[in-house]
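One structure, as C-alpha cells, below. Some questions next.
Showing chain A:
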Amino acid sequence: MGSIKRLKQFINDSDINRFRTYFQVGAFFLLIYGGYLAIDISSNMPTFACPFVEMRGGTCYLWPLQHQMNMEIRHFLTGRGIGVLTGFLTFLFLLILFNKAWCGFICPLGTVQDWITKLRANIGIRYGTYPEKDFKKINKIKYILLVLLILLPFGIANLGLSHDWATPYCMICPSRTILPLFSADLSQLVIDFSSKTKVFLTGLGMAVTGIFVVGAFAKRRFFCLFCPMSGLQYIFSRLGILRLEKDGSRCTRCGNCYRVCDVGIKEIADDIESRNIVKEDCMMCFKCVSACPEERCLTVKFGGIAIYESTERGFFKRIEKKG
Partner candidate 1 sequence: MNYFAGIDIGSTAIKIVLIDEAGEMISHYITPTGSNFYRNALQGFNALLEKRSIERSAVKYIVSTGYGRKLFKEADESISEITANAIGAKNLSGIDGSIRTIINIGGQDSKVILLDDGGCVKNFVMNDKCAAGTGRFLEMVSRNLEIEIDELGDYHFRSGVPLTINSTCTVFAESEIISLLANGHSKEDIIAGIHYSIARRIAGLARRIGIDGIVLLDGGPALNRGLVKALEDELMRDIVVPEIPQITTAFGAAIIAREAFLAERERVHA
Partner candidate 2 sequence: MEIERIKKSTLNHLSMEAGEILKRVEEDFPDNPESMKYFYDLLRKVYCYRERPSDGSITIGTMCLQVPEELIYASGAVPLRLCSGAYSFERIGTGPMPARSCSLVKATVGMLRLVPDFYRDSLKALIIPTTCDQKKKAGEVIREMGINVYFLELPSRKDTEDGRAYWYYSVKKLVDVMGEITGRRLGKKALFNAIRLLNRAREEFRRFYQLRGSVPPPIYGKDAIIVTNAFYFDEIGRWIESLSRLNKELYNRINKKEQVSQRHAPRILLTGSPSIFPNLKIPLLIEETGGVIVADDLCSSTRLLYDPVVIDETASLDILLGAVADRYLRPCTCPFFIDNTDKKRRLLQMVRDFVIEGVVYQAFSGCYLFEMESKSVAKALESEGIPMLYVETDYSPEDTGQLSTRVEAFLESIKQRRRGLHI
C-alpha cells in the first residue's frame, strides 16, 4: 500500500480523543505559562487566553476588541481605526487557520471543563443534557453577550458611560477568575467595591464562576453554549480552511455522533442534507468522527485535503481498545 495510504489509514485508526487530551494539556501550558518562555503567539487569538493570567502565552481577542471599541466614532476612520482593523484581520487569519478547532483543542477554559467532566465520569455520575427546545433558546445567549461586549465599551467613548464598564465581558467571564488560579493568583476572586458598576460586574463574575463550576460538573462543555467567542467564530467559520463535512447519504442516523458530542448538537445526527456540518456551538473536537461506524460519512478536511475520516476499520479498532 502506498505510504500516503498507510499514513491515512494510521490516522483514521487512531483514537483522536487521546490525541486531543494530550494536545489540550500542551496548549494549556502554552497559553497559561507561555510568558515564562517569552512566548506571545498573538494578542488577537480566537480562543480564551485570559489577559488576567500574568505570564500568558497570548491574549484572547475579546480583550483588545473591547478596548478598541472604547473609541469615539470619528476615530474609527482615523489612524486608530487601522489598529482595530489589523487586530480583527489577525483574529480572522488565525480563525481561518483552525476554524472552531480552537475551542475543541486549544481553549484553556474548554480544557478545564473537560478535566471536570473526566472527574465526574470517574466518580460515576451521569452527565446532563438540555431538552431540545431549551437548547435552541439557550444557545442564543452567546450572541446577546457578543453584542453587549461591543456596545458597552462603545458606550463609554460615545455615550459617556463610566470607565468602569471598560471590559464588561471580561469581568463576568469565568476565565478571569479560574485561569489565574493555575498560576496561584487569587486576586480575581474579589468583589471590587470601588464603584457601583464594579460591584455589579465583579459580583456577576463571581456568580457566573459559581454557576460555571457546578454547571461544568453537571453538563459536558457547559459554558461553550454561552461563550461569545464561539458566537463570533461562527459568523466567520464558513471561511475556515479546516472543515468538517458530512456525506448525508452514508448516514444511518444511528445517533452515535450526537451521543458522544460534548456540546450536544442534534443536527450532527439528524441533518443529512448540508455538507458543511459545523454548527454554531460545534467545537470541532471530532469525537463524532471517531464514533461514526459508516465509511467516510464524516470527514475532516484541511484546505480540501481529507486528514481524518470516519472508517469502519478505525471505528472497530477504537471499540476494541476501549477495554
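By definition in this document, a residue touches a chain if its C-beta (ideal position, glycine included) is under 8 Å from a C-beta of that chain, and two chains touch if they have at least 3 such contacts; residues count from 1.
The candidates were selected such that all candidates are chains of the complex that A comes from, given by their letters.
Values in this document were obtained by computation on a predicted structure and should not be read as measured data.
Asks: Consider chain A on its own, then decide which of 1 or 2 touches it in this complex.
Replies: 2
Asks: Please output the residues of chain A touching candidate 2 within their complex, sorted ascending.
Replies: 120-127, 131-132, 248-256, 259-260, 269-270, 272, 287, 291, 293, 312, 315-316, 319, 322
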